[in-house]
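Note that one protein chain of the assembly has been removed; the remaining protein chains are unaltered in position.
Each chain gets a letter, A, B and C, in the order it is written, and its residues are counted from 1.
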Amino acid sequence: MIQSDFTESEFMICQCARLIEDGKIVFIGYGLPQIAAILAQRLHAPRMVQVYEFGAVGSLPETPFVRFTMGGPRNCYRALAWTNMNTIFAQAQLGMVDLGVLGATQIDQFGNLNSTMLGADYTHPEKRFPGSGGANEVMTQCWRTLIVIRHERRRFVKQVDFLTSPGYLDGTPGARERAGLPRDTGPWRVATSKALYGFDDHTRQMVLLGVLRGLSVDEVVKEMEFTALVKEKVEELEPPTPEELHILREEIDPARAIIGKTARD
Amino acid sequence: MIQSDFTESEFMICQCARLIEDGKIVFIGYGLPQIAAILAQRLHAPRMVQVYEFGAVGSLPETPFVRFTMGGPRNCYRALAWTNMNTIFAQAQLGMVDLGVLGATQIDQFGNLNSTMLGADYTHPEKRFPGSGGANEVMTQCWRTLIVIRHERRRFVKQVDFLTSPGYLDGTPGARERAGLPRDTGPWRVATSKALYGFDDHTRQMVLLGVLRGLSVDEVVKEMEFTALVKEKVEELEPPTPEELHILREEIDPARAIIGKTARD
Amino acid sequence: MDVLQAGIGEFTVEDPDDLRAFMRTEKRREMVDKVMPEAEAVRRYVKDGDYVSFDFSSFTRGPASLVREIIRQRRQNLWFAAKFTLMESTLLAEGGCLRGIDVGFLGLGSLIGKAVEEGRIKVTEWTNGTLTLRHLAGAMGVPFLPTRNLLATDTLTYSGAKVVQDPFTRRPIALVSAVNPDVGLVHVHQCDIYGNARCFGPGVSPLETAMASKRTIISTEQIITTDDIRKEPAKTTIPYYLVDAVVYAPFGCLPGGAQGVYEMDTEHFLEYMAASGDAQKMAAYLGKYVYSVASHEEFLAKRVGVEKLLDLKRQATITEGYH
Partner (left out) sequence: MDVLQAGIGEFTVEDPDDLRAFMRTEKRREMVDKVMPEAEAVRRYVKDGDYVSFDFSSFTRGPASLVREIIRQRRQNLWFAAKFTLMESTLLAEGGCLRGIDVGFLGLGSLIGKAVEEGRIKVTEWTNGTLTLRHLAGAMGVPFLPTRNLLATDTLTYSGAKVVQDPFTRRPIALVSAVNPDVGLVHVHQCDIYGNARCFGPGVSPLETAMASKRTIISTEQIITTDDIRKEPAKTTIPYYLVDAVVYAPFGCLPGGAQGVYEMDTEHFLEYMAASGDAQKMAAYLGKYVYSVASHEEFLAKRVGVEKLLDLKRQATITEGYH
């Protein structure tokens, strides 16, 4: 099956990269988003300005990408400015950051993220996760947020056990604004290992926009606990192109530490 | 008469310099305090750390002193750090600054300063002055404040027309603390062209501590609109010493732009 | 957290979401060449009635040439943030450009005081520190910041600050309202054509001013390559996306100095001081240094001269740390 030509991570990264516009200021989260940003910069978004929560602005990361790196020299190479966390989050709060790119543990139908815990009782979590990190700031302040997440049923839940970072909350019109969150912000796209989602302008529910070529809508939506809306014309998502895979495998992550290995490798 | 050997400014500067302890962090205001700080550093306080509102920390100003300079290279020479206004006032608010040294236009019996306006009606000032500058911060945040002021009746008033920078307010116990001002702060000494004042620990009224050698207590206190307390044993204040005058006139201000000229010059 | 006291001074607070909307649509994300003549920068970005802010000082690294251009273009009804300024309030007021001033420090000379006494210029009382803190609030995109300054003074009474009971300690604390100037003017040592800018030496608040301002005009001693900027990212004081216009203005701080490049012109300041108490003399001063010259370049050529320029450069013997 087609999947064996590339890994789930590779597809998630490519989808994510394709959604990063050139010439925008983009807040990059830890992990896959870093790889996606480098890929986008190598392909269609050379003038995209990466910003990181520790304060690097407009860096041109060196490849190969070194696992774990974030504030290190390879990732901060040739930046336009080196600032600090309070300054960069202030600029995000000012409305200077167009797009935020985040990984996530659990997401609900309104795009709320949980990266804190599983279970009904906060004081006795069934499973404890790392928490917000900088995700809450990114989802609060960036004009748009792009979430990258593996497409697994347990990750797509009707309601998150813990609302770590704000999506459209309960989905009611103006819910974010009423709470004091910045106007006209919120989750924009959800790029998964199988599909691409957006959010309905009115109901704020997650909407299936596209599925990976070779997969059916049913194969995808059955992997969610809630019923997503489905766009009239669901787009067919192109698998990673040879060029994308070449850059990922030869330039960015030859060790396959992040992108992983396919069955064929 | 003895005055002709030195100018009023020279005596004010020398008094002020003598009151600056070595090894302390001292907030230096514009004008005479700058000269006094340099003099103190040349004499008994080489390890005193000057801080300025624009952010220089621990500079070793070059002499001769250039009139008007404050943020310029001669005044910021060999600093330990160059920061900015928000950072330095934050450090003052944290309690890191031991002494503030300020010039003033008008002072009242409780050490409140007016550098804003004269007149009964704020909306129709008889005379408008520059306003607080950084004086309000210095008097609010430094542990002690040393005020340098020419000894003129119109400058020593019962109550300031406008309370620009906080002294002991109405003089009642705990008045500063009740208002939310930092605990145990306030004006400490007032160095004038004729005398030296402190403040009573209980009534917070201005207390005459010393008079310039050759002047009587009466000659001094008649030059005030309010009745200052007088310390039992009023100290005799030594005129500028030859060494002090040498440094002022030969090293710091050979042009006599700030220290002025005596009748003899 | 009740409001215990509210200052009655005139001030406005930008709606943080309206500010964000402006920043989203009006601040270019692409790196585009923003170099333009001072006349064009002021024509484009300084409008009658604007709130104008300034960094850093009249004596050191101040955008003096931009201030002269604003006067030359006869802008009106401006409100000026007089934080750590000395000449500018007087020049703008006597040039007929000002409606009001946030004080700060109301310098220098008796004319500006007279303008306030006669009610020709409105003032709101602040302090150098709280006015700068208001720029930080504006830079953070929050409507206020807390401070212990201002408390218990008439300065607070005639400011826009509010005293509240802090919900954490139950103590009184002052909240100063954010300021988001319509235009921020910052002179820098170096920048590239996109506005990535470096200020050397201590300064009041170049970054806060650029972040808080809806439009930021920078004048610069030198234009350098972006490649140089990328080799020393720690030296970047202001990133390009905060900047709307870059004006090439060598000696742009005169009569003030630019650290490590040229010293201030003390003679000029004495000439200013001599005029600062007399409307006629100040009109003559403005005629000589502002109205009778078409540009900063002409100011340098006709009112300063090569000899003085070289002398002021020669005097800049202290360069340590200014790079």
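Here is the rule we use: contacts are C-beta pairs under 8 Å (C-beta built on N, C-alpha and C of every residue); 3 or more make two chains touch, one makes a residue touch a chain.
Quantities reported herein were computed from a predicted structural model and do not represent experimental measurements.
A.B. asks: Where does the absent chain make contact, in terms of the chains shown?
C.D. replies: Visible chains that the missing one touches: A, B, C.
A.B. asks: Sort through A:Pro130, A:Gly214 or A:Gly260 and give me the one touching the missing partner chain.
C.D. replies: Once the missing chain is taken into account, the touching residue is A:Pro130.
A.B. asks: Among C:Ala21, C:Val35 or C:Val142, which residue is in contact with the omitted chain in the full complex?
C.D. replies: C:Val142
A.B. asks: Which residue, B:Ala79, B:Val207 or B:Ala228, contacts the hidden chain when the whole complex is considered?
C.D. replies: Once the missing chain is taken into account, the touching residue is B:Ala79.
A.B. asks: Mind pulling the subunit C residues that touch the left-out chain?
C.D. replies: On the subunit C side, contact with the omitted chain comes from 1-3, 6, 13, 15-16, 141-148, 162, 164, 166-169, 171, 173, 175, 177-178, 200-202, 231-235, 320-321.
A.B. asks: Contact with the hidden chain only, please: which subunit B residues?
C.D. replies: Interface with the chain not displayed, on the subunit B side: 23-25, 47, 49, 56-60, 76, 78-82, 87, 90-91, 93-96, 98, 143, 177, 182-184.
A.B. asks: Mind listing the subunit A residues that contact the chain we can't see here?
C.D. replies: Output for subunit A: 52-56, 62, 66-74, 76-79, 82-86, 89, 93, 116, 122-137, 140-141, 162-166, 169, 175-176, 179-182.
Following the convention adopted for this analysis, only the chains that are shown with their structure count from here on.
A.B. asks: Count the smallest number of chain-to-chain hops linking subunit A with subunit B, moving only between touching chains.
C.D. replies: Contact-graph shortest path, subunit A to subunit B, evaluates to 2.
A.B. asks: What is the distance in Å between the mean C-alpha positions of subunit A and subunit B?
C.D. replies: Averaging C-alpha atoms per chain gives centres 58 Å apart.
A.B. asks: How many angstrom between the C-alpha centroids of subunit C and subunit B?
C.D. replies: Comparing mean C-alpha positions, subunit C is 28 Å from subunit B.
A.B. asks: Subunit A to subunit C: how many Å between their CA centres?
C.D. replies: It comes to 40 Å between the two C-alpha centres.
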